[in-house]
Structure formats: C-alpha cells, structure tokens
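Note that one protein chain is taken out, while the other chains of the complex remain in position.
Should a chain be cited, it is by its letter among A, B and C, assigned in written order, with residues numbered from 1 in that chain.
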C-alpha cells in the first residue's frame, strides 16, 4: 500500500534516493521554521522522512506540557519532507492530529512520516510522533496537494 | 448552538467574564510557547478567545510561505484559551486543520476560537484564522477534554 | 463568515433560492441512497440544507445504538444538498465526524448543514446532527470540491 514499504517493486528511478536527499537538503537550507526549532532530519527516503526535536522550555504551555502546536509542527515538517521527496512542489491541504500522551521539556520527540497513498496530485501521509521511550505522543495524518514547480 | 453567540440566555455566573480574563492572564504568564511566538491575546470571553500573531521570518518554510505548524499553533493557542476560560483544566484530545490560503512573513494573523458544543467533559471548538485583509487562511476544529484541577 | 448568515450582503442572484430548491428536487429524484433511508429534505437555501431521518431498526448496530454510518450518511447528505445548492456539481473530498451522544431506533435526527467558507472550488461545510430533544448527537465537517457540470 505504501511506496515506502514495498520500495523494491516501485518504479522509482534509480537515483530516487539521491534526489530525495538533495531535495531535503535544499528545503532545510531555507526552512527557517524547522531550523529555529532545532528540528533535525534523521532520515529521508522517497515518500518517507524521520525528524527529531527536543522539547525546549519555550515550547511548554500553561499546563507545563508541550504546546500541541510544536508537536504538530514537528509532525508537519516530517510530512513536508516526505511528500516533497520526489522533487515536485507539494503543500499541505489539511491535517489532523490526535494527542495520545503529553510530553515535557527535555523530551526528545521523533516523527516518522510515511506515505499512505499517492494518486495523481493528492497524497495521504501518516506521521507518528514518539518520545525517547518509544511511547506514542501523537498520531498525525496529512493530505498533500502537488503544485507547480520543482524543489531543486 | 454556541454558548458564545447566545450568551444572554446562558447560565454563566455573573463573574464569568472576569474569571475568563483572570484565567487567561494566569495561563499566558506561564505560556512560554505563545510568548515566544509573540502571540497576543486580543479578547477572551467564556468559551471564546481571539489571538493575533505576526508571521516572522523564522516562521517561514522551504516554500517561502508560513510553516503550517505556526498557523496551527496560533489556532491551537486560541482554542486553549477558549476551552480553559471556565477555570477547569482542559486539554486538546485532537485537532484538524484545513489550510485554505497561504500566508507570508509580515502578515498579521487573527485566530478567533468559538465554542461549538460542550457536553460533560468534552467540547468542540472552531477556530478561524484570517489575515489582515480578512481572507481566511485556515479553519481549525479542536476536541477538548476536561481534566482535574483549576487553572487559577 | 458564512454566506448563509449574512445573505443580505451576498452577491447571490435574485433567484438563488429558487435555484437551490430546483437543484435539491433534481438531486433527490435520483438520490436512491437518501430515499432508501427515508431521509427527507426539510429546507434548502443557498449554501444551507436541513434534512431529517428517523432511526429505523435496520440502522442499529451490535451495541443496540444507531450505527455511526447512518448518522454520518444523514450528515453527509445534508452537506451534499448544501454544497450543490448553487447548481455547480460538487463532491466531498473528505469529512470528519465526532459522535457526542448515542441515538436509538425511533429517534428522529435533524441534520443542519451550513457553509463555513467557500473559496474558489473548495468549500468547508459544518453539519450538526440533533435528536428530537435538541441534544447534539454528532458534529460533522465536510470539505467540498467543485467539479465540472451543473446539477440541473
């Protein structure tokens, strides 16, 4: 179902992996938002991306837990790197997130984005956000739309 | 349908408005996330909140438009101030956002959160995010759950 | 915010109401799904529709409450009549529903669909489903996309 899981049989060009990495590097260089949050790209593949972020004290809300906005932002960044990995400019049309457990300052969150379906211009990507203990903090689903132009 | 729109007939205590404002002030004092993004509270009422944020250059993504995460964060903050306005600790269970138009550095976004339904511990809040021209940038719906404790 | 609420200032043609009613009648004549569920159209206006359905014994699931699918179907039908009311063929791109209270056989449900935003080809519609006592059973949000062709 996912181009990530059955990559072996996928009609991706031989350099799809190299392209995905070049796209991610170019996006990150101008992605002031992810940089400012110290979000790091751990891995990127065609249709897939893994990013991490440490929850900083300026990401904590009035309940002393991570502001959901930053958990969302990490997931949304992972989604963006995954859906742009084919070097076709792609934006988010909509996203839904479910918060399953709180996270706190000092926690290291890892967001893994995987392509669920891609048909024509529209894609569905699933992102799981886990903490350093492997607990699922949030699950995210994003809908992407391809627009004009290439990333690099 | 909304407790905001028909406040006149609402069984809120006489000091509900004063309480909503005290809660918001207390939340904001410890809300490092919203402070760090220069999010400002324009108005808060029982079940309702209006917040603004100027899109900074460090909120822009690799496509030169606002990272959806910051638009979400603004909406999520407005949701939080609205659903905590009764002084009962309330957290987000899940949220969905639809991105309708892009925003760019320098734009001033206003998020208006309104209570849609509140039954028992569970609430539904709708947030619209508009830019300085009144264009709708995003629509957001949040599901809230009341937990133990009071905000102030 | 809604074209329904501020219809006075809307640039709708003078016969927009008559058109909405003609569209609804034409849609219903070929809407075997809504007919088969005994869904009835109570009201239709440009961007708005009110439909009712009695919960039948064949709409009840293994927990002795209404199968969520039928509550969804009623809401989705109301959404369809609202978003097609301008006589431009419009389909659902996606929907989200929150189930707030159960309903049972014999309950009469009313779904009220209202246009939230409509920009270009894309619309957001909110539908509330209430029972005969005015209790909110479910809240629904649908995203519509205009396609080619007219309804009538």
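In this text, a residue touches a chain if its C-beta (ideal position, glycine included) is under 8 Å from a C-beta of that chain, and two chains touch if they have at least 3 such contacts.
As the structure is a computational prediction, the values presented were derived from the model and not from experiment.
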Original post:
Which is it among C:18, C:91 or C:108 that touches the chain not included here?
Top reply: C:91
Subject >> Candidate in contact with the missing chain, chosen from C:54, C:88 or C:151 >> reply: C:151
Original post:
Please identify, in ascending order, the residues of chain B that touch the omitted chain?
Top reply: 94, 96, 143
Subject >> Chain not shown, touching residues in chain C >> reply: 26-36, 57-65, 67-70, 72-74, 76-77, 80, 84, 89, 91-99, 102, 151
**OP:** Determine and list the chain A residues touching the chain excluded from the picture.
**Re:** 1, 96, 98, 100-101, 116-117, 119, 122, 124, 126, 128, 136, 139, 141, 143
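To be clear about the criterion, only the chains that are shown with their structure count from here on.
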Original post:
Taking each chain's centre as the average of its Cα atoms, which is closest to the average over all protein Cα atoms shown?
Top reply: B
Subject >> Whole-Å separation of chain centres (CA-atom averages), chain A against chain C >> reply: 34
Subject >> Centroid distance [mean C-alpha coordinates] between chain B and chain A, Å >> reply: 24
**OP:** Using mean C-alpha positions as chain centres, tell me how far chain B is from chain C in Å, no decimals.
**Re:** 27
Original post:
On chain B, where are the residues touching two or more other chains?
Top reply: 96, 98
